[in-house]
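Below is one structure; the comments refer to it alone.
Excluded from the complex is one protein chain; the other protein chains are retained at their positions.
Labels run A and B following the written order; every chain starts at residue 1.
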Amino acid sequence: MSRDLAAFGVLAAVLALIPALRPSAYVMALLNIVGLYAIVTIGLVLLGTSGQVSLGQAAFYGIGAYTSALLARDLGWSPWLAMPCAVALVAVVAYAVGLPALRLADVFFVLATLGVGVIVNVLMVQLDPLTGGASGLRDIPPLAIAGRRLTTDRDYFYVIWTAAVAALAVARNLAAHRTGRALRAILGSEVGAAALGIDVPRYRIRVFVLSAAYAGAAGALYAHYIRFISPAPFALYASLFFLIMAVVGGLTNIWGGLLGAGAVTALDQIVRAEIPRLFPRVGGEYQTAIYGIILVLIMIFFPSGIVRGALDVRRLLRAGTAAAGGARA
Amino acid sequence: MRMTRRWMSRAAFAGLAAAAAMLAPAAPVAGQGAAVKIAAIFAVTGPASSLGKPEQDTARLLQTQWTAAGGLAGRPVQIITYDTETDPTKAVLLIKKAVTEDNVLAVVGGTTSPESQAMADYAMQAEVPFMSVAASTTLTVPSRRWVFQMPQRNALAAQKAIEYLAATGVKTFAFLYRNDDFGQDGLVGMQTFARPRGMAVVDAEPFAATDTDLTAQIVRARAKNPGAMVVWSTPPTASIAAKNIRQLGMRMPIVESHGIANRAFIQLAGPAAEGVVFPSGRLLVADQLPPGDAQKPLLQTYARDFEAANHYTANTFGGHAFDGLTMLADAVRHVGPDRAKIRDYVEHLRGFVGTGGVFNMSPDNHNGLALSDMVLVVIKNGNWAIWK
Partner (left out) sequence: MLALLPQLLLTGLTIGSIYALVAVGFVVIYNITGILNFAQGEFPMIGAMLCAALLAAHVPLAPAAAVAVAATCMLGALTERLAIEPAFGSHPLTLVIITFGVSMAFRGVALMVWGADPYALPEFTPGAPLEVLTGVLGRQAMWAIALSVLVVGGLFAFFARTLPGAAARACADNAFASRLVGISPRRMALLAFTIAAGIGAIGGIVIAPITGATYDMGLGLGLKGFVAAVMGGLTNAPAAVAGAYVVGTIESLVTGYLAPGYGSAITFALLLIVLSLQREGLWQTARRRQV
């Protein structure tokens, strides 16, 4: 509890410090994207605490983006009104999807969400008159505060990371209180949880809708930040990428969402920066292969994510020193 | 036992990670104080990689050639290549990286239209010359101050295809298109230019890039009795369409898009490729051009150099990257490494010979190519020939 509070303090301090360091627009933009991904991934981790995994988050991310963009662009709504409406629509869609899908056993639930992801992406391309088709939607209005249009990466840094910290705080409170205990009980044993009087289906659908709403909110922010959307960033690859982030961070700890998004982006940066130095002749082709191999390695060696992996290593080290100390005494 | 095994494997992984970390701090490349830096941002991987890969390989080729020639205007030159993975979000991030961290002078790239659209917004904001290699008409119509377009626009290709249909007396045609920005843009172009010629698009059938058989779409189109079949895609689906049409015993002319301007189409479509006509730049038929042709020497040199440096033949996509980069080089030679001056220079560039055609830029035409820069190519005996 207090450790979480301390962690929030550190996070807030770091975030407050970053703009003061005057990073380049690229670093700011990168952090903004990490922030958006973190929001999606925190939702995914929240879902993970109930023992479920989704390969459809990119669809919710995309519905959020398209809805908010269309409301603001074509109907002239204020983005501040369009975004909550987009999130509400995502929640409704997630509820409709979740009701039948959550009855499925774990792997089959993943497949159902994957199916939803594919269908939504086809609709984005095919509903040309509405969505602009594969060429995408241009000129999405930016956010504005008190009449000032937010256009720089730094402006969005504040907006996106406020949202990300809020998302984290909400998730933490859920995980630490009644809902979290219920979800952990479900994760341990569904039958056991039901025997304890926990309404398993209700908790499941709630957390699924919430995780979709997280993705939808991130998508809405994305649309007003980048100001151009097309179906490509919301395809199956993106869902897979979100899942990888969540899994790398660890599906059992909400901080895993943040760390996963950060770690995968950092890895991407290192791979991009280092490989051309080591092998000057290869281009972007190697990245897919390297990602794949790293993903396999992480899943083999840290199946519960890097957060838990690091804790385990520390515990082992501590156990080692304790044993050594005991032997000396 | 199990514990130690897991522990050992984790230790091994930690070792790997540490090794990776040690490689991380790298010395900056020395002596680039006055280097001319150009960003080349292409979709080297992902769905558009068959376009992005030759674009990147062209950038590498030019880097080698320019370095060997002693740089640009007496300065060292550095073409920094980036891979967007065909993701518009990554494309935006990379153009920001190129401009704010790598301090490039100008940007060439944006393989697909969504990537280019996303990058164009930032190029406008940061006031950096951006030479797009995507063909979507809306990229530079209306003109945007810092955005230039290298390929023949889809609209131009559509106009050329219509020219062929009109010349052969076709009154109706069916349009099969890949449902992405390329195909949807082509559909708009064909509809726009068919009407004034009194031609009708009797049917339009979309398909997905991953489709493995297009017979269902083709029989739907056949039911409308079109005088010709027009296909707007790249291989493999472009070839599958041609094969399926001939397999069904349909004998009408097949017109395809400039998306099939590579060897793969002929190889995949086999006998069905015979007689297919498509609009294209002159690169494919460079050797058949008359001796006086303005582009001929350039095209032959580019094709020869590209094939010597890579394992495959040059194609028009790499050519777009070539045009963007050489146009920037020309600008740097004339006005020096200054973004605003380069932009002004390119905007008024006239008679610039590239692989895509002879560019005549103006403030309200940031593409600068005309209908005469495209030729109609027909596939004959497994090879390309100029259709009279």
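By our rule, contacts are C-beta pairs under 8 Å (C-beta built on N, C-alpha and C of every residue); 3 or more make two chains touch, one makes a residue touch a chain.
Predicted model, so just to flag it, every value in this text is computed and none were measured.
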| item | value |
| --- | --- |
| Option touching the unshown chain, where A:Leu36, A:Leu89 or A:Ile244 are the choices | A:Ile244 |
| Selected from A:Leu17, A:Leu75, A:Val107 or A:Ala146 as touching the chain missing from the view | A:Val107 |
| Listed residues B:Pro88, B:Pro129 or B:Pro236, member touching the removed chain | B:Pro236 |
| Residue of B:Thr58, B:Thr81, B:Asn154 or B:Gln217 in touch with the missing chain, whole complex considered | B:Gln217 |
| Touch list for chain A against the chain that is not drawn | 53, 100-101, 103-108, 110-112, 114-116, 118-119, 122-123, 125-126, 236, 240, 243-244, 247, 282, 285-296, 299-300, 303 |
| Residue ranges of chain B at the interface with the undisplayed chain | 9, 45, 47, 49-50, 52-53, 179, 205-208, 210-213, 215-217, 219-220, 223, 235-236, 239-240, 247-249, 262-264, 267-268, 270, 311-312 |
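Keep this in mind: only the chains that are shown with their structure count from here on.
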| item | value |
| --- | --- |
| Distance between chain centroids, defined by C-alpha means - chain A, chain B (Å) | 33 |
| Contact set on chain B toward chain A in their complex | 7, 9-10, 12-14, 16, 20, 23-24, 26, 44-46, 53, 56, 60, 81-83, 85-89, 92-93, 96-97, 99-101, 112-114, 117-118, 121, 125-126, 136, 138, 179-185, 206, 208 |
| Residue ranges of chain A touching chain B (in the complex, touch as defined) | 24-27, 29-30, 33, 122, 125-126, 128, 133-136, 138, 151, 153, 222, 226-228, 230, 232-233, 237, 270, 272-274, 277-278, 283-285, 287-288, 297, 300-302, 309, 312-313, 316 |
